[in-house]
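A selection of the complex's chains, in situ.
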Amino acid sequence: MVYITRKETFSAAHKLSRQDWSDQKNQEVFGKCSNPNWHGHNYVLWVTVKGEVNPETGFVTNLSDVSQVLKSYILDKLDHKNLDMDVDFMKGRYSSTEVLAVEIWKQIEKPIMALGCSLHSVKIQETEKNTVEYFGS
Amino acid sequence: MVYITRKETFSAAHKLSRQDWSDQKNQEVFGKCSNPNWHGHNYVLWVTVKGEVNPETGFVTNLSDVSQVLKSYILDKLDHKNLDMDVDFMKGRYSSTEVLAVEIWKQIEKPIMALGCSLHSVKIQETEKNTVEYFGS
Amino acid sequence: MVYITRKETFSAAHKLSRQDWSDQKNQEVFGKCSNPNWHGHNYVLWVTVKGEVNPETGFVTNLSDVSQVLKSYILDKLDHKNLDMDVDFMKGRYSSTEVLAVEIWKQIEKPIMALGCSLHSVKIQETEKNTVEYFGS
Amino acid sequence: MVYITRKETFSAAHKLSRQDWSDQKNQEVFGKCSNPNWHGHNYVLWVTVKGEVNPETGFVTNLSDVSQVLKSYILDKLDHKNLDMDVDFMKGRYSSTEVLAVEIWKQIEKPIMALGCSLHSVKIQETEKNTVEYFGS
């Protein structure tokens, strides 16, 4: 079993705030992330897949195929977008990095499996100081 | 003459689009940066000041003072904000990285001079691939 | 279960040498790290906690609370200090990165638990080439 | 149990192509990596070992010994070499990053064990976007 990781980046706007909470409560819980007019990040995404090494190619899977999955299912939907307004699979969810990692997992689990390997983890860096990783359960 | 540089970061939303242009022209010129619902970045800011070394301290100037200037004049206004909606000194201007560098220079030139040194450059990284630097003229 | 990681840095002096060993033996075992007049590092600290995503907030826990725990229990004690002379929880211990990781774990395990999640790992980079990680057992 | 990681780098040439395949098939499977006249990378190698902390030294093992193992068994053979032509333990194998990680594991597993600890993982970054990790089974 070998693990391979593809790193991608996307730039997006978002905010953390609940409409059913007062501005004061949003500020208390979400701090500066609750700014009504949005803020944004250069997110870094690492997707790790695992599998046996194919003796025909020396590859677990072709990383260009993994990259294509990430482009179609994730990056085309998130890059230079608003996570709260523009993304179908984030509608009605908080755009915390934790939720984003879980939702990205759901989007790509099957397409990755179709490449003959399995999804191991989705890791997202929101800022240089804050990173989240999800292993699927 | 010695040059000292302080690195700071801020996360902000913005978009590039002109109201007097059609959506199509905005898309042609500004590409994915013209997304109507905003996008955002983790900007990196390097401010370089220069001066003689003070024989009393071994410092050109106290970098904690430079840091305080950047906090008051720039970071408190830009971090977790919308560059096009929330920032007094960006009102009515395009939020391209070039314009942002020039406007930050204008904000901090005098406060830096008040520290007994002079401003040498303002450098901003918008994404890992794109950086802008301004030397004041 | 989602894993979230906070990255912090601290700058500290230390040395590796045993008083019950000759200078020659200290030099043999600890090499240049045994310099009697100390040396120092910009340490990088990554603390990973894990838990369920809170449906109220989309957070495992508020990373600003994790950051506050790290500030109070670790960074205020280690940053710009001497690991062998100034730090209560390192008294009488070697300041190897391995020992430091274990002792930091002991300091923060309960305060992290009080935030409603659990401590997963403490990782410390001493130099760009050398990193240590501890998972609590 | 504490985990310690040593980071090293090496610069090498290689290509991915099978002699029993047509140029067209090599191009389809391996893309630009199949360029007949080679290409190359600055590879980054992280080797993680694990063990109990030695109460005599505060070390799991002396990282300078790990570094010496990596120099003798790996870096002297790979750095500024051609992975497909110059490396004894890669003869007859594809120089994919997956295969390279597995073969490096085989070379260093016993020498690391001789240091009184055990090998945990071999991680290799081929480009900033592509990384492979192997845990030995």
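As written, the chains take the letters A, B, C and D, and residue 1 is the first residue of each chain.
Simple rule for what comes next: a contact is a pair of C-beta atoms (placed from the backbone, for glycine too) under 8 Å apart; a residue touches a chain by one contact, two chains touch by 3 or more.
Everything quoted here is computed from the prediction, not taken from an experiment.
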(message) With 4 chains in place and all of them the same protein, how many does the whole complex in this file have?
(response) 6
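Methods note: only the chains that are shown with their structure count from here on.
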(request) Please give the intersection of the contact partners of subunit A with those of subunit D. (result) C
(request) For the copies subunit C and subunit D, give the interface type as same if over half of its residue numbers appear on both sides, and as different if under half do. (result) different
(message) So the centre of each chain is just the mean of its C-alpha atoms; given that, what is the distance between subunit A and subunit C in Å?
(response) 29
(message) As a quick test, compute the distance in whole Å between the mean CA positions of subunit B and subunit C.
(response) 34
(message) Among all residues of subunit D, which ones touch two or more of the remaining chains?
(response) none
(request) Make each chain a node and each touching pair an edge, then name the shape: line, ring, star, complete, other. (result) other
(request) Sort out for me which residues of subunit A touch subunit C in the complex. (result) 16, 29-31, 93-99, 101-102, 128-135, 137
(request) Would you mind writing out the residues of subunit A in touch with subunit D in their complex? (result) 1-8, 48, 53, 57-60, 62-64, 67
(message) Can you tell me which positions in subunit A touch subunit B when the two form their complex?
(response) 9, 11-14, 32-33, 35, 37-42, 79-82, 85-86, 127-128
